[in-house]
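Here the complex is missing a single protein chain, while all its other protein chains stay put.
Labels run A, B and C following the written order; every chain starts at residue 1.
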Amino acid sequence: MQNVLQIVYLIPLLPLIGFLINGLGRKHLSKSMISAVGCGSILISFALSIWVFLQVKGGNVHNAHYFDFISVGKLKIPFEFKIDQLSSLFLLIITGVGFLIHLYSTSYMKEEKNEHFGRYFSYLNLFIFSMLLLVMGGNFVVMFIGWEGVGLCSYLLIGFWFKKHEYNKAASKAFIMNRIGDLAFLIAIFWLITKLSTVSFDEVFTAANLAKLSTLDITVITMLLFVGATGKSAQIPLYTWLPDAMAGPTPVSALIHAATMVTAGIYMIARSNILYSLAPFPMDIIAYIGLATALLAATIALKQNDIKKVLAYSTVSQLGFMFLALGCGAYTAAVFHVMTHAFFKALLFLGSGSVIHAMGGEQDIRNMGGLSKKLKITFITFLIGCIAIAGIPPFSGFFSKDAILLSAFIKNPVLYGVALFAALLTAFYMFRLLFITFSGKFRGTHEQEHHLHESPPAMTIPLIVLAILAIIGGFVGIPEVFMTGGDKLGQFYLQLLLNTEHTVSPATEYMLMGLSTGLVIAMIIFAWFKFRNYQRSEATGFGKVLENKWYVDELYDAAIVKPIKKAGTFFSQVFDKKVIDGMVNGVGRLLQYGSRQLRLVQSGQVGNYILLMVISMVLIFVIQFFLRK
Amino acid sequence: MPINYYIFLSLALFCIGIVGVLTRRNAIIIFMCIELMLNAVNLLLVAFSKMHHNAALLAGDATTTAGTDGQLFVFFIMVVAAAEVSVGLAIIVMMYRNIHSVDVNFLNRLKH
Amino acid sequence: MNALILSAILGVILMFSGILLKQKAAIRNIAIAGMVLLLVVNVMEMYGTVFFKVNTHGMIVFDRFALLFTTIAFASTLLYLLLSARDMEKVGVNYAEYFTLIFFILCGITLTASFKSLLILFLGIEIISIPLYILTGSDKRNLKSNEASLKYFLLGAFSTGLMLMGIALIYGAIGTFDTTSINVFTEGKPSLLLVTGMLLLLFSMSFKVSAAPFHFWTPDVYDGAPTVFTSFMATIVKAAVFIGFIRLFDEAFGLLRPEWKLFVAIIVVATLFIGNITAVFQQSVKRMLAYSSIAQAGFMMMAVYAMNTDAKEGLLLYAVAYSFATIGIFAVLIKMKDYTFDGFNGFAKHQPLLAATTTIFLLSLAGIPLTAGFLSKFYMLKAALGAGNNLWLVIFAVVMAAVSVYYYFRVIQAMYFKEGDAQSIEVSRSFKLTLVVLAFLIILFGIYPDLILAHLYF
Partner (left out) sequence: MGITQILFWFLSIVAIFSALMVISSKNPVHSVLWLILTFFSISGHYILLNAQFLAIVNIIVYAGAIMVLFLFVIMLMNLNKETEPQKHKWLRIAGAVAGGCLLLVLVAALKDTDIKHQQALVNTGGIGLIKNLGKELFTTYVVPFEISSILFLSAMVGAVVIGKKE
């Protein structure tokens, strides 16, 4: 059955065709047709991806070479695909989760006008196409093409509801921040071209070629690639676009800003792991940036009241964990976390979409509460998602997060400590979200209460499927201490990813797992007591306060929660808005200022023009004849 | 005559033309200064033409026509200049019809 | 030679058609049919069929590079005429004369693409420039058009003076106008006269392609000229002059490269910087496009800087990518009444197809992958890298390309993400079809550039 690898081009081609059909025919096709085309193309791609995956698992890797894109002199940049363990797994995630989200969207977006509905699906298909190009590309240029493509689609989809001005701004911001990263990526590509005159993965990562690169080259290239990754994967300092990107429709947030696009950075670094394994300094940087992002975003998430914002910051934080893993040389763990995160974060986003849908567009969790009775399926699946992200065994998040924490421990116990702390915060804010939303009393308006209903099957089925995946998804990477040969993923990637070797005794490993699990459960219980009967703070009567006033709680509050909350406030208000945003806006403003000043040179006067020309001529003559020797 | 004299003479005329372009405001005069620049070039070309001719003669080729191309180039420059003048004056007249001035400082609707 | 003679004949035919024919449609159809004929004849010459065998005494040589470029230029002009010929009616009463001038310009373009003698280069440039002065001023009652025309004329004549002085000095140094023999003469230490003349030619050619700091005429002239003609001169003409530029510096001054390399690098940096930065603050799309054309010229200048095989190929590709996209945008812009960015608000809702194709054109200009614009920029940067140790230049260019995204996307944003009562413009079915073809070609060449470049060798 070699032949499926011969037709891998169909996998990206189908979404492209879907995009064309829906894009061109959006006025003429009915909604059901649009849905059928949109979902169908992804479904077939998914089927093919499974097939491809099985082939790859059977040991067949494949390089498909189609034609030369660019051939100048020695340099040839072919349009080629590379199908191996890494890309085939990403194919599964993208098409699988992508299909579920398409399915979900058919229901979620059905109130849109026909034309917008078609536009939405065509963008979504285009996005899948670009993302597939990104992961299937056999060289950095094809990858870059997909890389730009996803950025563009993200821009289009965030601005989908363009009637609101702020959405517009969010879209621009996402695009510009992404561009900053892309810039670094592009420069890295050019650097590679100068040094090696090739960009194909197969050729770059050969020993002979790597030997041609000096340490400085490798450091610069890996750093530039990493800057590229920070843009796409929302790391410090280029992360602020992601929370703002929540302006788009919720399924988009689930697909792009949780499951797929934001993991592109992880994919790229994992793909270049051979390069990174030669660059210890950038690895450290990656680890620290990842950890800092994980912690920062987690503290900010504590204070958010918009359901999607919490999830957005949580995504940033989880991406930080993945980068931490990359920085520790645990590429498999990072990819593993990408996979499990795709499951549970897509689940959480879609769940939040279901909630928002039920609440008639309300996103503020302070106006929710007690939804568990009305939205049973949503509640249960959301709960599963929260457990998974919090990392309680045997849910999927436990295994991947544990692998990351373990790798951090091996690199440096301090890293482990901070990472564990961030993981605890994760459990806390996720369950805060869960309890405020689903338990207690309903705090919305009567109208909303009346309107509450479980979502239709097209929305709940993806939730259920994702919930199942979120439960069992971790079993592909069971640690060796539990079960010999349980780490299927690790074996799968044995050849491809140069993971740093583990050297830790089983006892330590058990201890670490126990510690993290125990603390997480403690955090959840704490969140339960604190938020099960959440009231708006202004509505809190003195009695309520007393009732909740446990001695431990108070101590905890004073010693830990309050400072953390302060930090959360600080980070979200000052750091996020002022420093990071200020930096980005500052560049923009500088540009505008420069533009305004520079255009004054264009005075409209012929005499001035000629004068400037003559002066430049004189200067060039002086340089040529008197200064250059 | 030493060729340097001709080079300096025509550079001087050329730069006088440039100074004129830079210091005057009347479009017609600016245009005339440009014509002056072209004439400086013509003079230089003819001088060079004769210089190359001389060099070829000194090299012993008694029937040489070396340097002819330089003079023909001058001819072509005159052709182009004549065409340019007809168009240029037409444009200036059109401008004058509209704003009743040929002052280039009034050309400032288009800027920034 | 086919194209050179035929375009002159076509110019004359159209000149008379203005007197003989009263319907504008008939004139237009003659022009378009003539353009098709011109394209066909030129392609035939590319494949070996030469109708007119003229001994040019080595002054004009129609080699593959020249013929391929003229084919590109003619194809672009054909698309331009299909899209915008109708809009020339609005400019003034001399409808046939505009076509005449355009065909004469094509004659000049053929010359600048295939000269082997400085005399032909000079004549070519002048045959391009003089009709352009007129086309710029053809909207006679519009003061802006008047002003643009006069400015263009004065500055253009000034730069012609510089060019002639350069040619004269080169003649003084080596006694010939033949470009190939200039290269032969420059072995050893180059003569000071030659270097000075070369620099003067560098200035005047930079002027013609609107490279900084000789770009000042560009925004004013492009802004003031009737939009139909801005479209023509910002694209096809500019590309043609670039071809002349690269030919001149390759064939005549190739061995002098150490002398001019630094200055071309300075010009590239200045052009990219001024073009991109100044475009950011523009309020009018037309003026923004003028600055963007300066910025794009900066990229094309990199071909001159690099001066290798990649550069020549890349320049051809760039000419296609840039001309097609810009012609497309201008064709849409001509139909608008309001040229400000706000004029595009909500455009996507009223004219979804036009907005979509315009988006593709803008993406191509911004250099987003899968469009011809990306590949052509890539070629340019690659060529520059191949020319020596100058990663800084490439990095600067990439940064500037990123800045350019800002102002191109302002238009896309206005079209898609802003509410507005977009102007109701009426376009014919064939106009839309041509635009779609144009967009399709841009994407096609962005994926498979060999469709063009393969014609360069066989």
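Here, contacts are C-beta pairs under 8 Å (C-beta built on N, C-alpha and C of every residue); 3 or more make two chains touch, one makes a residue touch a chain.
Since the structure is predicted, the reported quantities are computational estimates derived from the model, not experimental observations.
Q: Using the contact definition given at the top, list the shown chains touched by the missing chain.
A: A, B, C
Q: In the complete complex, which positions of subunit B touch the hidden chain?
A: 1-9, 11-13, 15-26, 28-29, 31-33, 35-36, 39, 42-43, 46-51, 53-55, 57, 65-69, 71-72, 74-76, 78-87, 89-94, 96, 102-103, 105
Q: Suppose we count only contacts with the excluded chain; which residues of subunit A make the list?
A: The missing chain touches subunit A at positions 607-608, 611, 614-615, 617-618, 621-622, 624-626.
Q: In the whole complex, what residues of subunit C lie against the chain that is missing from view?
A: Answer for subunit C: residues 8, 11-12, 15, 54, 56-57, 59-60, 92-94, 97-98, 100-101, 104, 107-108, 111, 117, 119-120, 123, 126-127, 130-131, 133-134, 137-138, 140-141, 169, 172-173, 191-193, 196 touch the chain left out.
Following the convention adopted for this analysis, only the chains that are shown with their structure count from here on.
Q: Considering A-B alongside B-C, which chain pair is linked by more C-beta pairs in contact?
A: Top pair by contacting C-beta pairs is B-C.
Q: Starting from the mean Cα coordinates of subunit A and subunit C, work out the distance between those two points in Å.
A: 42
Q: Distance between subunit B and subunit C based on Cα centroids, please, to the nearest Å.
A: Whole-Å distance between the two chain centres: 27.
Q: When you check subunit C against every other chain, which residues touch at least two of them?
A: Only 151, 154, 158, 219-220 qualify.
Q: Of all residues in subunit A, which are in touch with two or more distinct other chains?
A: Counting only residues that touch two or more other chains, subunit A contributes 599, 602, 604, 606, 610.
Q: How about subunit B: which of its residues touch subunit A in the complex?
A: 18, 21-22, 25, 30, 104-105, 107-112
Q: How about subunit B: which of its residues touch subunit C in the complex?
A: Interface residues on subunit B, with respect to subunit C: 3, 7, 10, 14, 17, 21, 27, 30-31, 34, 37-38, 40-41, 44-45, 48-49, 51-52, 55, 66-67, 69-70, 73, 76-77, 80, 83-84, 87-88, 91-92, 94-95, 98-99, 104, 107, 109-111.
Q: In the complex formed with subunit A, which residues of subunit C make contact?
A: The touching residues are 151, 154-155, 158, 162, 192, 195-196, 199, 203, 207, 213-214, 216-217, 219-220, 259, 262-263, 266, 274, 277-282, 308-310, 313-314, 356, 363, 368-370, 374-375, 378-379, 381-383, 385-386, 391, 394-395, 398-399, 402-403, 405-406, 409, 413, 416-419, 447-450.
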